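Note that this complex is displayed minus one protein chain, with the remaining chains in position.
Residue numbering begins at 1 within each chain, and the chains themselves are lettered A and B in the order written.
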Amino acid sequence: MKAAAKKNRFLHALYEYRVAYAYIAPFFLLFAIFNLFPMVYGFFLSFFRWDGMSAMHFIGIENYVNLLKDVLFWKAFKNTLFMGIIAHIPILLGGLVLAYILNSKLVKGQNIFKTIYFMPMVTSSVAITIIFSNLFGYNYGLINWFLSLFGEAPINWLGGDGSLIRVAVIVMFAWKWIGWNMVIYLAGMQGISNDIYEAAEIDGANHVQIVFRILIPLLKPIILFTLIQSTIGMFNLFTEPFVLTGSSWTGGTNNGGLTLMIYLLNKAPQGGTAYGYASAVAYVITVFIVIISFVLNNTMTDKDPYEGKKKRRKSA
Amino acid sequence: MKKRIAGALVLAMAASMFTGAMIAQANEDISGEIEVGGWPSGDDAFKAAMEGFNEAYPNIEVELNFTDTTAHHQALQTSLAAGSGAPDVAMVEGAYIAQYKNSPALTNLRDFGVDDYKDDFGEFKWNQAISDDGTRMVALPWDLGPTLFYYRADVFEEVGLPTAPAEVDELMSTWEGVLEVAEKVSIPGKRWFLPSAAYPYQWMFINRDYYDEDLNLRLERDGDLECLQACLDIRNNGWDMNVDMWSAEAYAAYANGSCVCVAAGSWFSGFLKTDIDPDGAGHWGATRLPGGLPDTNWGGSFLVIPEQSENKEAAWAFVSYMLATSKGQNDMFRAVDYFPAYEPAWDDAPELYTDLDPYFNPAQDPAPNAIATEIAANVPTVYNTIMDTTAEGYLYSSFNAGAEAGETPEQIRDRLAADIEAACAELKEQQIQTLKDAGVWEE
Partner (left out) sequence: MKTLLLLLLGLAVLLIVIAKVHPVGKKISLYVVLIIIALIMLLPFYMMFVMSTLKTNEIYSFPPIVTFGSNLATNFKNMNEAVNLPRALMNSCIVTISYVILVLFFCSIGGYAFSVYDFPGKNILFTILLGTMMIPPTAGMIPWFIMMSKFGWVNDFKALIIPSCANAFGIFWMRQYCQNNVPKALMEAARIDGCSEWTIFFRVIAPILKPAYASLGIMNFVNQWNEFTQALLILKKTKYFTLPLLLRSMVSDRGTDVGAMMLASTCAVLPLLICFLCASKFFMDGLTAGAVKE
């Protein structure tokens, strides 16, 4: 009886709020069909050895074990993390500073600058990577030519011992994302009342203090939002390092530009046919992203209980 | 089991008699539309031979769908895994054939009597397409890649080196000779001997025989350390561009004479003529690999028919016409320099193979294709695995890493072995699984 009553109540609620449920239904339906199902199936695959064509062989957690033992996987992990962390310095700080300058009414023509800084978001990565590989070219590159004007020997950015590939990737990553972050921060800053700046200036605070003491704390939820977004972007880093290293699955010399996504796609479906193994890699990467998002979320929202609550709602 | 094989044989024989009859005159019984997928310039080749095909099979319509090599293989692989979306006939590059030779997702060409053609194809190429248990053959060889050493004869002449293939061959038959040439043609920062110093070492492995049948990595071979030492000398003297030979940068350098030498399969002649250096008649010469390296093969493609094709008969008609008739093969050879794996084609139009090629330097006698014909006869049969392409990637990057770290040839070889083993671990497991499934693997 109780169950029936519960069911009844459920149906009743469903009916009463049918409009709201109908409005949000498309997302959940499409997600279940096109994302959830493949993900569950991918999880299932990750326990098999399967080349995509012949018979599947159940091997338990062997894929996960092999993967965690693979030195290349950890190299890729380190590279991804390294590039991600370094690239976040310009895109976070640079984005903030640019947003602050454009918001401060110190300069005119904000709209022009905003538009120019945002333009890289609008480009196709295939084309832009080819341009960057020209800019960073060893024998004919624009950057090496610029260096030669100062009497420098050419630098083998994309070759050499492989470490400079990361510089090129970071430059591309920052180039693309700095404008995006700036716009988001600008949006946040315009929500902060001018009185706060004025009060701070009267108290004798300089710009650096205003940015670090006032703006960053107030913008925390927004910063968190951009951080999580660019973290996901960082774990998905593929086209840039791949094309810069001449479409090589090794990620260049010493695996310098090997990212997790190159590692994954090299196993399947682009480079190889290790479908089960690749599914396991995808799951481990997902776990990394969830952990990092969780840590970011917690370190940035634990101070003030009131603020914390407010922000958790938005960033979750 | 035996019975089934016998049954298949009878069927195959019947089918082969049937196909044998088909070739003779126009066959109007087979009809329909087929889609053929691959990468350029396979499309140019097919277009060149299409007229003949249409005469032989007036009722088959062919749609060509071509994209770049990597995208093509990826699309093919995913659609085979998914069970739909593949073309009726697909090109497969030699480097990838090991991934496909055991695939149940591809049609066994023996059902169409492919064995009738066995004697018409070189053994090493034929064997690459046979499954590990020996029962199936899923691909028919299209072309060979007898490896040639291409050099800018105009630059050689400029610096006072000989330009005739025999003389160049003689001069560069030792590594000392190679280094001497490298030094002469190079101008630091302006002109380089090779795109990358890693390549002479790669030439030793270019037939992709990294593993033996017990899947042991075997990198050690005659003269490998001397070869590596020569590579290091080239690098340390700044005689190479230090870029990938397939990069746009290197291509521009081939065309404008700032990268003087490069080696590749003889299909590279076609690359030079139509894409890399189309205005460069007279620039180039070609001969055997330098440094006393043995004759070898570099790539060459196959055609396969996916099991999901709905018109396999027409697909096979296409494959057998294009690859196993002299007219089909030679029409394509003339258009794009894909050296026919089908040997009767060589005798059918000998002038294609022996006549001097006006694109090459006047001193180029014998013609590149005549040299290629000789090389083709000497290529040994090798054992291919799914690890080959990955291993090949490391030949380039591990050499660069070792050279950068100032290592000795032995250290570079050890580094390479370690890198390949690490990168191929999972692939090797998969290869073992495949061999187990085929019943030819013993622990």
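Everything below uses one rule, namely that a contact is a pair of C-beta atoms (placed from the backbone, for glycine too) under 8 Å apart; a residue touches a chain by one contact, two chains touch by 3 or more.
Since we're looking at a predicted model, the values are computed, not measured.
Undergrad: As a test of the contact rule: which chains in view would the missing one touch?
TA: Spelled out, the missing chain touches these shown chains: A, B.
Undergrad: Out of A:Leu98, A:Leu227 or A:Leu244, point to the residue that touches the absent chain in the complete complex.
TA: A:Leu98
Undergrad: Can you tell me which of A:Ala5, A:Ala20 or A:Val208 touches the chain that was removed from the display?
TA: A:Ala20
Undergrad: Of A:Asn66, A:Ser163 or A:Thr239, which one is in contact with the hidden chain?
TA: A:Thr239
Undergrad: So one chain is hidden, and I want to know which residue out of A:Ala5, A:Val107 or A:Ile202 touches that hidden chain in the complete assembly.
TA: Selected residue, touching the omitted chain: A:Val107.
Undergrad: So that we can see where the missing chain sits, which residues of chain A does it touch?
TA: Residues of chain A in contact with the hidden chain: 13, 17, 19-21, 23-24, 26-31, 33-35, 37-42, 45, 52, 98, 101, 106-107, 111, 113-128, 130-132, 134-135, 137, 139-142, 145, 147-148, 150-152, 175, 179, 183-184, 186-188, 190-191, 221-222, 225, 228, 232, 235-236, 238-239, 261, 264-265, 268-269, 275, 278-279, 282-283, 285-286, 289-290, 293, 310, 314, 316.
Undergrad: Please output the residues of chain B touching the missing chain, sorted low to high.
TA: Where chain B meets the chain not shown: residues 37, 39-41, 65-69, 71, 74-75, 78-79, 81-85, 246, 248-249, 251-253, 255-256, 271, 274-276.
FYI, only the chains that are shown with their structure count from here on.
Undergrad: With centres defined as the mean C-alpha position, give me the chain A-chain B separation in Å.
TA: Here the centre of chain B sits 40 Å away from the centre of chain A.
Undergrad: What part of chain A is in contact with chain B in the complex they form?
TA: 49, 51-55, 57, 66, 70-72, 137-140, 154, 156, 159-162, 246-250, 252-255, 266-267, 269-275, 277
Undergrad: Spell out the residues on chain B that touch chain A in their complex, using ranges where they run on.
TA: By the definition above, chain B touches chain A via 70, 74, 77-78, 80-81, 99, 102-105, 189, 241-244, 246-247, 249, 252-253, 386, 390, 393-394, 396-397, 400-401, 404-405, 422-423, 425-427, 429-430, 433-434, 437.
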